[in-house]
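For this view, one protein chain was removed and the others were kept in their places.
Up next is chain A:
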Amino acid sequence: MSGATATPLAAPLAAPGRVLPRWVRLALLIGPGFFLIVLPFFGAMVMLGTYSLNLRDANGMGMGLSLWMDFASDGFNWSVLWNSVRIAGISTILSVALAYPVAAALLRVRSRAFLAFAYIALFSPLLMSMVSRAYGWLLLLSDNGFVNQTLGLLFGIDPIRLVFNETGVIIAIVHVVLPYAVLPILNTMTQVPPVYREAALDLGASGWTVFRRVTLPLTLPGVIVAAEIIFALSASAFVTPSLLGGGRVLTLSQLVYENIGMIEWGMAAVQAIVLLVTALAVLFVLERVNRATHAARES
């Protein structure tokens, strides 16, 4: 068939010269994002790898795994890693537990005005700079801050230690990551048609049973995505644990920062890689759970 006799419908196919080849179009779509995200990531990984193996022999210890041995043999490193994982884990559980009912409530809101207000409130933590937000929490939670004064007035109790310990760090982390937890859960909830809930009720289920046996399993993928995002964010948090921990709550990201400050690039690289691998391992496990629940649905 020649181009001249082509029907109008076939014309776009018959005139390939006018459009760019498929791979070029794809490359143009992906390119900018690729250069911004993937290249720096791999570049950083390569750099971290070379530093952690001391390939430049900056400190005269010789190339090889010696920095890794140093890290592994120092119990302090492990306890700080455990701090990071524990803080991230607790923050994740709390955020998801708080976000789920918030999402469920937002799903039921009819008033547009109220919905707009709710979204602004939800995203307000992201509108503030990290440092001023952390100082704000310090003021609220300190021994003679707003929270302790109110508690003292109401119950006549001594101030509860809420800053310069893990409690304060976790409160402040949950505050800022909550919107990232609400969104994926809310998104999954909107994809579950109300008819499943009605069907379960019709079969005799109570409200709680409907939640446990239908709503929660069907929204679990959103919960897992939320947990993945929150864990990654809180495991790598730096400003919040530094300021609210007051140096008494050490996380791996703070050690990395300190080592960079002391020009210990090699050890900083080892710690950064450990932090990354730990976060990836947790994501891997969560993704496995996600797959398993999907598989149960399709097999």
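Methods note: contacts are C-beta pairs under 8 Å (C-beta built on N, C-alpha and C of every residue); 3 or more make two chains touch, one makes a residue touch a chain; residues count from 1.
In the analysis below, contacts and distances are computed from a predicted model.
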Per UniProt, the name of the complex member that is left out, chosen from "Spermidine/putrescine ABC transporter", "Lactate utilization protein C", "(2Fe-2S)-binding protein" or "Cytochrome c oxidase subunit 3": "Spermidine/putrescine ABC transporter"
Contacting the left-out chain in the complete assembly, out of A:L67, A:L218, A:L233 or A:V249: A:L218
Candidates A:M130, A:A205, A:I260 or A:V289 - the one touching the absent chain: A:A205
In chain A, positions touching the absent partner: 193, 195-196, 198-206, 209, 213-214, 217-218, 293, 296-299
